[in-house]
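Every protein chain except one is present and positioned as in the full complex.
The block that comes next holds chain A.
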Amino acid sequence: MTTIKSPLSFAILGKCGSSKARVGKITLPHGPVDTPVFMPVGTQGTLKGMLPEQLKAMGVQILLANTYHLGTRPGVDILLKAGGLHKFMNWDGNLLTDSGGFQMVSLLKLAEITEQGVKFESLNEQKDQVMLSPEHSIEIQNAIGADIIMQLDDVVKTTVPDKERIEESVHRTTRWLDRCIKVHQNPSTQNIFPIVQGTLYQDLRKISIADHIKRDVNGFAIGGLSGGESKDDFWKIVHLCTDLLPKNKPIYLMGVGFATDLVVCSALGVDMFDCVFPTRTARFGCALTMVGQINLKKKQYATDLQPIDKDCDCSTCKNYTRAYLHGIVTDLPVACHLITVHNVVFQLRLMKTIRDSILNGTFVEFVQQFMLAIHPDRDYPTWIKDSLTAVNIPLL
């Protein structure tokens, strides 16, 4: 009997005594990933001017890239000839690709979803009708060659009230999952993750999970959130999903990456996160700190000779003042590079702090202090209070 060596193993290294937070190590074809992890987004096979050498030095273990963009340019043909995206972009760490469905529904107004797939008008001059089917999405993702790939899912905006439509999307997403698994060419080197759908309906989420966990997969994604729903609805769905999904496989919450959300959702038991915000915002001069963001374009920083964050040990905080960055921000491309370095290191540091505090048994204290620093008047938003109370973390 021959068994295919699994391209993913997941070891849980420690758990929080109170909440559902946990520390794990995912081992993938391009090395280990310490969880909970934040994955920076390199949409087009590059991350805001950073050399992969720099990302490696910062400690980035996994990057996200977008299937829709890469399938358009450079396209499957060139990706195959290049030997996959890792080689093309000179990144020997891990990669994860989305399915392209979400991008299409959110970027293209004219996308139409049928049982066959997502039909849309191409961006090319001929305005051809193009179909992104589950099979085609996997074909592109196989060409890209990411270590973790996503099934094509039937995305419904969380703000859509039509329950019938959402129920259809739950079942269709499972049917599409089977089609994706069936055509997947590289099961020994690429892991396919199903996406749990059902927007804000708990009963539909339960159905979606019950169906997905019957499939032979190495991890799960929670989709259909972070789309404009209220935070009070959001956390309850995350909480439900992490309760119902198997504990021995990594759980990826798609499109979530603000500092507060990372802390809360780690407490709820999520292992993987991604978000374009920390890198996209750098271009506009926005730098992240533990107590919120600062916009370096503001006049007040013109004479501010401190680093962005005196506790940060990134090369930008070690070598440059806010005043210096203020003078070049949105003017010279290097300003974007310098702030991106800080923002990526910030996200990595936050995740490391979360992991370390879980391992040494101080996660509850960390969460309490983190929230207090942002809300010194203790006027905590309801959703933060409720979600953390649900996992036995009382706020100070």
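Here, a residue touches a chain if its C-beta (ideal position, glycine included) is under 8 Å from a C-beta of that chain, and two chains touch if they have at least 3 such contacts; residues count from 1.
In this text, contacts and distances are computed from a predicted model.
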{"item": "Listed names \"RING-14 protein\", \"Queuine tRNA-ribosyltransferase accessory subunit 2\", \"Anaphase-promoting complex subunit 11\" or \"TBC1 domain family member 15\", matching UniProt entry of the absent chain", "value": "\"Queuine tRNA-ribosyltransferase accessory subunit 2\""}
{"item": "Contact residue for the chain not shown (choose from A:11, A:334, A:373 or A:396)", "value": "A:334"}
{"item": "Residue, one of A:38, A:68 or A:88, that touches the chain absent here", "value": "A:88"}
{"item": "Touch with the omitted chain, as defined above, among A:50, A:104, A:118 or A:192", "value": "A:50"}
{"item": "Residue among A:76, A:244, A:276 or A:323 touching the omitted chain", "value": "A:323"}
{"item": "Touch residues of chain A, complete complex, unshown partner", "value": "44-54, 69, 73-74, 78, 81-82, 88-90, 302-303, 305, 315, 319-321, 323-324, 326-328, 331-334, 336-338, 341"}
